[in-house]
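Every protein chain except one is present and positioned as in the full complex.
Right after this comes chain A.
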Amino acid sequence: MKDYLIYFAQAYPNFRRSEIESLAGLNGIKLDLSHHDESTPFLVVQLENDEQARKIMERSILGRGIYELWGDGNSLEEVHVNTKLRYGSEFDRYKQITFKFDFVGYMGSREKKNKFEVIESFAYLGFEGPIRMKNPDEVFVVLEQYEQPDREKSTTPLHIWFGRQVQLSARTENILDKYDLKKRKYIGTTSFDAELSLISCNIAQVNTGKVVYDPFAGTGSFLVAAANYGGYVVGSDIDHRSLRGKNEKCNIWANMKQYNSASQFLDVMTMDFTHNALRPDFQIDTIVCDPPYGVREGLKVCGVKDPTKAAHRENVVIDGEKAHLRRDFIHPKKPYELASLLDDLLSFAVQRLPVGGRLCFWMPTANDEFSTDFIPHHDSLDLLYNLDQEFNKWSRRLLVYSKRDHQSSHTSVEQAPAATVSKNISNFRARYFKGFSPSSK
């Protein structure tokens, strides 16, 4: 094992650990991140080799890069002593390669002139190969942490790491720009933020050749994100208009083509999730979604509120055809509880996912009445992560479950947790529509 340094982006620090852990797990890599500290973007981890480092970083959205750590310290002098001590015997291996030096500064940086001096101070490495700014064999990087955020910008770093760049992340390679909703051909009011949908798919361990299902697909945000990681994607939604889009140049198919993922796209279908038409033995590897919670998109299921009023409508005939069998029949919808829908979702996941398969979904929660009781539960699912994203007046969370190794017929429908979920959700809706008391801001 040797030390590698991960440099993280300054975004969603509470999601970092789950993302990197999930990517490690996906590649069968043992990785201990228990010492992760959300307040700093630098994290030293132990890995076997570069191959492992590449695997955990190349898909990452919250990481920026990973470096083989040669030495570190609170001053350049310390870094040099440490580097000679730890990597002195390795310098020779790099004698003839092409290389360049790079700098990463967090909360501060060096002047250009000063950078040259720093590079000069590494002369003892004895690299003879030509310096190449474009595509060098190796990039050596000086990473520096400057003052803490609340202080004034300083020019003397608090801590310095020196290492060999092993892998830059998808984020560093501009994936967020590629999936930016503003550049996407088809989006709607329900489209999900690109960054968080890619993170969700990493935590869900979407991978090449795995079937990924979004039962509340809408405009297909999770479908394009999952396809980016090689998933074979299928979606359904009760609202056929969002699936259909506007026209050939502005729909889910156009998005798939835009991202070169058309060959991984299965299909989308109009479906009420609670009356699912996917055959039970069609194996789904991963479920990633953003269920409706009534804020922007009414949560509905097929049916009528008062069945007595609708009695005998199935006998209505139009032009010699049963009305409900006609192409243009409009299927009545009725409201449904999110608590019940989430129970349906958990039970569905248990039926369809393989052992270890992940279910990953977003749900709302009100800020000032947080309680972990409000998390839906199923005996056959392990809750792996519960990650909060705070907005001004409300928050939502990503819940990630993995299917357990035993079968169980219990669902939380008959159990107490369902009730608590229900309380939370209706509470949330009521509060959202009422607005928030000043104290909850």
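Convention: a residue touches a chain if its C-beta (ideal position, glycine included) is under 8 Å from a C-beta of that chain, and two chains touch if they have at least 3 such contacts; residues count from 1.
What we mean here is this: contacts and distances are computed from a predicted model.
One chain of this complex is left out of the view, and of "39S ribosomal protein L13, mitochondrial", "Multifunctional methyltransferase subunit trm112", "RNA polymerase II subunit 3" or "RCC1/BLIP-II protein", the protein name its UniProt record gives is "Multifunctional methyltransferase subunit trm112".
Contact with the chain not shown here comes from a single listed residue; of A:Val44, A:Ile97, A:Leu278 or A:Leu383, that residue is A:Leu278.
The hidden chain makes contact, of the residues A:Leu33, A:Val118 or A:Val301, with A:Val301. Residue A:Pro332 is the one among A:Gly298, A:Pro332 or A:Gly356 that touches the chain not shown. Only one of A:Val79, A:Val268 or A:Leu398 touches the absent chain when the whole complex is considered: A:Val268.
Interface with the hidden chain, as seen from chain A, comprises residues 208-209, 211, 232, 234, 236, 238, 240, 243-244, 262-264, 266-272, 275-280, 282-283, 301-304, 307, 310, 313-314, 324-325, 327, 329, 331-332.
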